[in-house]
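Yeah, one chain of the complex is gone here, protein chain that is, but the others are all in their spots.
Coming up: subunit A.
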């Protein structure tokens, strides 16, 4: 049998109350040893008032409310107890220590969820959502994860799979009964059906980019030649002084990453060292890192100095950006302009150009607006329903999509039904993997990387 695990279930730090959660076969036994009910005793699913007491030391630890929930109708499908202590870390820690001493083991991160998944309480995408919720960085991330936990993604995938299954059955009948005079499935019908299903997958997939940003944060790299105000920008956005701002070029030697939240969208800002060629070893490492974060960024903010001429270094960066999405900040407009905004708009047609004076704190709200516009691409509204936030899900949806495209092409080419069926089956199975309905041993990697299962 599994052992019994325990952990402090509420966030670290002081609070009004804090909860120690216990799960496993020995839960009740442990509870009886540590909990002294004030009234009749512990009964299933009843909040009971009493004390946590260390009997060996004859010491009362805390005054608590305790609830015991018998398997299987619990989060982990095992016996579960939740001890509501006062919110001091001392009381929580001592309670936990006592529970551990009586035979529980400290739970690993995500282990309650792991058990819920393994015991069939959650499907894979739901379990993944819990992990996302635990790790949620902003409210929005949390909301999306909550929707997923609720099974909304599963439900959508189940619906699409049902349509694919109907189609497969239809195909099969046509393949199997050559002698019978049954209604033939026409290529026209088939094409329409495949397209409809493909659109549904597409829709789900369209949320994936936004979803990824919501979960992982939008990666924004700040770039520009030295001393144009990159660190000031970062600070302005952070509204604190994390990066060192000096007037000597090359002070920011390493990349610095900070997470901010603009209207609940997590933004991962990376300040870079610039990509100027250098002989300085330390700076060189910084430059390599800059190039890396530049390449990985979802969005680039290119900072320029309006008071100085456009230099070779600026041109290099412009070339580097090329056709990518970028925001160009023309900074230091308070110091005058030596060139026109149109010059740069011509050079970087895919970018939004803004004018700021970070010193005078003008144009900063505009930056936030433009970033948000880019996240949502003007299409996705912030509170739209379910989004795909998991890379694995996105990958599988993409595979399903591409199989459906193949199927559609074969249909248009009037190829034999057996070929078309192979693609449709592939799409069906890819979608099945999202919710764990198709068993694939890839799940092992997923589970072992996301849930700490130990050796």
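Rule of thumb we're sticking to: contacts are C-beta pairs under 8 Å (C-beta built on N, C-alpha and C of every residue); 3 or more make two chains touch, one makes a residue touch a chain; residues count from 1.
The definition used in the following text is that contacts and distances are computed from a predicted model.
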Checklist line | Undepicted complex member, UniProt protein name, chosen from "Sugar ABC transporter permease", "tRNA uridine 5-carboxymethylaminomethyl modification enzyme MnmG", "Ubiquinone biosynthesis O-methyltransferase" or "Extracellular solute-binding protein" | finding: "tRNA uridine 5-carboxymethylaminomethyl modification enzyme MnmG"
Check: With respect to the chain omitted from the figure, which of A:236, A:258 or A:437 is a touching residue?
Finding: A:437
Note to self: Among A:10, A:33, A:88 or A:119, exactly one should touch the missing chain; which is it?
What the structure shows: A:119
Check: For the chain left off this view, which of A:44, A:155, A:172 or A:311 is in contact with it?
Finding: A:172
Next item on the list: Could I get the residues of subunit A that touch the absent chain, sorted low to high?
Entry: 1-2, 115, 118-120, 123-124, 172-173, 175-181, 415-419, 422-423, 425-426, 429, 432, 436-441, 443-444, 447-448, 453, 455
